[in-house]
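The complex appears here minus one protein chain, its other protein chains still in place.
Labels run A and B following the written order; every chain starts at residue 1.
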Amino acid sequence: MVEDADLLADRIWRRYNPREQLIRYGVMLVTLMLVVWAVRDIDIFWPWVWDAPNQISSLGARMWPPDPSRLGEIVNAMIETVHIATLATMLTIFIALPVSYIAAQNTTPNRACLWLGRFILVSSRSVNTIIWALLFVAIFGPGVLAGILAIMFRSVGFIGKLMGEAIEEIDRRPVEAMEATGASKAKVIAYAVVPQVMPAFFAIVILRWDINIRESTVLGLVGAGGIGVILQGSIDTFAWQTVATILIAIIVLVLIGEAITGLLRRKAL
Amino acid sequence: MLEISNLIKRYGHDDPVLKGLDLSVEDNSVVAIVGASGAGKSTMLRCINRLVEPTSGSIKLNGTELVNLRHRDLRRARRKIGMVFQGFNLIDRLTVMENVLAGRLGYVSLFQAITRRYPTADIERAFVLMERVGIAHYANKRADELSGGERQRVGVVRALMQEPEVLLADEPTASLDPRTSEQIMVLLQSLASELSLPVLINIHNVAQARTYTDRIVGLRHGTMIFDGTPADFDKEALDAIYGGIESPEDESATPQAAPGKAEREIRHDQA
Partner (left out) sequence: MTRPDTSRATTSRTWRKPPFIANPIMRYGMLAVVVVYLVWAFATLPFNWERISEGLPRAARIFGGGFPPSFSRFDLLLTGFTESLQIAILATLLGVLLSIPFAVMAARNIAPLPVYLVGRAVIIVSRSFHPVIVAILFVAAVGFGPLAGILTLTLYSIGFVGKLLAEEIEEIDWGQVEAMRATGAGYLATLYYAVFPQILPRQVGLSMYQLDSNLRASAVVGIVGAGGIGSTLMNAFGRYDYDFAFAILLVIIAVILVSEGVSGWVRKKIW
């Protein structure tokens, strides 16, 4: 009976063992310290923070009701936005496919090509669309070309990386069979690689097109064409009711884009 | 005539997988290569069409040395070596006809290959061969819609499309159910005599090896330890090849079925 009591006394329930507990406290402490540092050190004028809800709601009030008088212009700019996204996505394919081919371990011709491909993908992905746009606006001046190039330069990394992964994941066996027939490298790719990555290719391009629609709505803020140009102009002239119309138009566009991609995905795959 | 002499293959610095194999195969004979997993059967077959690079040795097909060939010459040599795979290795998303025509890839131009504009003679040959094995009505079906046995027939036809001078079959029946695997073995055996084609078959199932082939070669740890007719292949040879190696699926393989006797299949092929 005594031993039983001892056993019972030992049965203290703990969610975590001491080591786990220590790690949890450590992580929490570090997080807390980071937050405290961020709050104390950040360059914010605190009275503004307390005033922020007022400012935001007053801005919201100035936006109401949305002003549809420039709707025709807005719709045209929207179409331009879609054109930028679509053309850029189409053109990207021609660059991204060769890059993904040399950046995939199993198809790359040699190590130098592999690293070149990876370098292209990483630099494309690390620079945001709007930063690319900034660069191209400086080079080619404001306009849709800068926008298309910016979207392309960002999308190459996205499509290229995902396609490269799709190529690396193919079933090796058909490749082996095609090699055994005496087919050249190009024929092996056409028969054993291309059919296997086709579904992934369609899915990736559709996904990126959806993202590009969203991205191209902001290109105009740095002068690279599309709806953003009008948005920036309306904000600069304090035409808040027009801003509201544009915001609604953007939501509609994004939802339409999502509906189309959803439809394509179901149809094509 | 296929002549292999002193074939050695080692991966990295490990023990060689093949330790100086010598083998010659006359035209018009079906040779079974038996051995436990890891005995080097698959490596040997892949050395012949150079999917695996041999470390040293010589492989001659009708007098042509295969071991030193490079690039274009190698591809020309491979055209003459048909191969059938354990996993069929079809291109699932293409049609049966495209898979079959892929056997001609070594002969047609890249443009013809991509646009699928194959010469009429190739297409005719494809239909004749598909009819021979009974899959012609599937020509425009996608390869992944077919059953295992049908898929392996596509694999066999693809290999024959190459107009091969030798046919290699790497465990062609291991992914099939007993009845279908019998049918594929019968098919390989009869095609060999119809086309007077030497056929090398890696096979796990000793009973099928004895039934459908003219000659059995036994490998163990990369060395040939048996070479003879099915009649010579007795219990002693079986023990020499498999003894001390875990391979439960071969225990049931009792060597007594007669060729083409479908009724007995189940008994001798539990693999």
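In this section, a residue touches a chain if its C-beta (ideal position, glycine included) is under 8 Å from a C-beta of that chain, and two chains touch if they have at least 3 such contacts.
Just so it is clear, the structure is predicted and the values come from calculations on it, not from any experiment.
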Task: Identified contact with the non-displayed chain, of B:Val34, B:Ile81 or B:Met97 - done: B:Met97
- [ ] Return the single residue from A:Leu22, A:Val35 or A:Val75 that touches the missing chain.
- [x] A:Val35
- [ ] Sort through A:Ile95, A:Ile189, A:Leu221 or A:Ile260 and give me the one touching the missing partner chain.
- [x] A:Leu221
Task: Which of A:Arg70, A:His83, A:Arg173 or A:Arg265 contacts the chain that the document leaves out - done: A:His83
Open item on the list: Under the stated touch rule, tell me which residues of chain B contact the chain that is not displayed.
Closed with: 95, 97-98, 116, 118, 120, 123-124, 126-127, 136, 139-140
Task: Residue numbers in chain A that touch the chain omitted from display - done: 34-35, 37-39, 41-45, 48-49, 51-52, 55-56, 58-59, 79-80, 83-84, 86-87, 90, 122-123, 126-128, 130-131, 134-135, 138-145, 214-215, 217-218, 221-222, 225, 228, 231-232, 235, 243, 247, 250-251, 254-255
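The rule is short, and it goes like this: only the chains that are shown with their structure count from here on.
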Task: chain A-chain B separation of Cα centroids, rounded to whole Å - done: 48
- [ ] Please name which positions on chain B make contact with chain A in the complex.
- [x] 49, 51, 74-79, 81-83, 85, 87-94, 98, 102-106, 110, 113-114, 155, 158, 162
- [ ] Would you mind writing out the residues of chain A in touch with chain B in their complex?
- [x] 173-174, 176-184, 186-188, 190-192, 195-196, 198
